[in-house]
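First comes the structure, then the notes that go with it.
And then subunit A:
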Amino acid sequence: MKKAIWILLFGAGIYLCLPCCSSCKQSAQPTPGKLQVVTTLFPLYDFARQIAGDKAEVSLLLPPGVESHSFEPRPGDIVRISKADVFIYTGPLMEPWSQDILKGITNKELTVINASANIQLANEEQQDHDHEAGECTHDHEHEHGGQDPHIWVDPILAQQIVSTIADGFAAKDPANKDYYLANAKTYNEKLAALDTQIRTTLEKCSKKTIVYGGHFAFGYFARRYGLEHLSPYAGFSPNAEPTPRKITEMIETLKKADTSYIYYEELLEPRVARIIAEGAGAKLLLLHGAHNISKQELDKGVTYLDIMGGNLERLKLGLGYQD
Partner candidate 1 sequence: MNLIEIKNVCVRYGPIEALCSISLAISAGDYVAIIGPNGSGKTTLFKAILNLLPLTEGSISLYGTDARRFTQWNKIGYVPQVSRNLHKGFPATVREIVASGILSAKSFPRMIFGKDYSKVIKAMETVGVCDLAERLIGELSGGQQQRVFLARAMVNDPDLLLLDEPTAAIDPATREQFYRTLREINTQFGKTIVLISHDASHIGHFAAKLAYLDKHLVFFGGFDQFCISPEMTRYFGPHAQHLICGQHCPMKEKQ
Partner candidate 2 sequence: MNTILEALQYAFIQRALVGGVFIGCCCAFLGVFLVLRRLSLIGDGLAHVGLAAGGLGLFLNTQPLWVSIPLVMFASLWILWLSDKADVYADAAIGLVSAVSVAVGIILASVGRGFNIDLFSFLFGSILAISMHEVILSVALSVIVIGMVFLFYHELFAIAFEEEYARVLGIPVEKINKILILCTAVTVSLGIRVVGTMLISSLIIFPAITALQIARGFRLAMLLAAVFSTLSVLIGVFVSYLADLPTGATIVLINFAFFVLSFIIKKMR
């Protein structure tokens, strides 16, 4: 028995060391002369690397697969932020931990970019106007005046984020100002094209309601393209349970709405969405909120445009696209 315990402890020790070593190597030595950029969420990471090109080294703070709302930085993350040249975050609403950490950082050279700086956040109340069952709430949103932090899902707001980041880079590294601004312009054109594509596609869709089995991150998106949404969740915490009444209401609405698809969110096991889908005889489709990506997606090199393109394809199915 004793022996077995030692073997287990030894095994666990090795096991714990392996990922540590590999992750240590990743963030090992910064290349001199390049801007060191640390971003929190995946969209910011993707935008920043599009803008920075080869002039900067951009890294994503969130480890792949981690649910972004429940993320808490570990000491190494704080060191990474304090050693960086530029730190980009979505805003105090999305990353409530960021404020305390930024106060504590003594690095005077660190440029902090608040991606939502130039964006008027929408109130949640505005967002869910007139549907009965669709109470889309975030725990932290209630704490922070009920505002929706998911600005990146709207391609128009995304362009503003890109511009904010590019301006920050230009201020930090004036020598490459034109390079950054040119990259941002090119990328914003792609985002504009995405917007047009979404607009024209959704125009050909007969249905206007997104039935969502997770915490609804698509408030800005829905408002931008005149869609409505339904979600059973009060609170996004994975441990929070929706009530049975909410689930049955969703099932009934789904049955009546003759929609045969329900969307689920990325990275969380879609237990509740699955139950609703099964009850209403609907199929499950992913609506990727792009907060963060999985390890698989990271390995594949997925981009924000890929994610949104994929979402659009799946929205076509769920919203009854007719050519």
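The rule is short, and it goes like this: a contact is a pair of C-beta atoms (placed from the backbone, for glycine too) under 8 Å apart; a residue touches a chain by one contact, two chains touch by 3 or more; residues count from 1.
The candidates were selected such that all candidates are chains of the complex that A comes from, given by their letters.
These numbers were taken from a predicted model, which means no experiment stands behind them.
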Q. So which of these touches subunit A in the complex, 1 or 2?
A. 2
Q: Would you tell me which residues of subunit A are touching candidate 2 in their complex?
A: 1, 4-5, 8, 12, 15-16, 18-20, 23, 63-67, 70, 74, 238-248, 251, 267-269, 271-272, 274-275, 278-279, 294-296
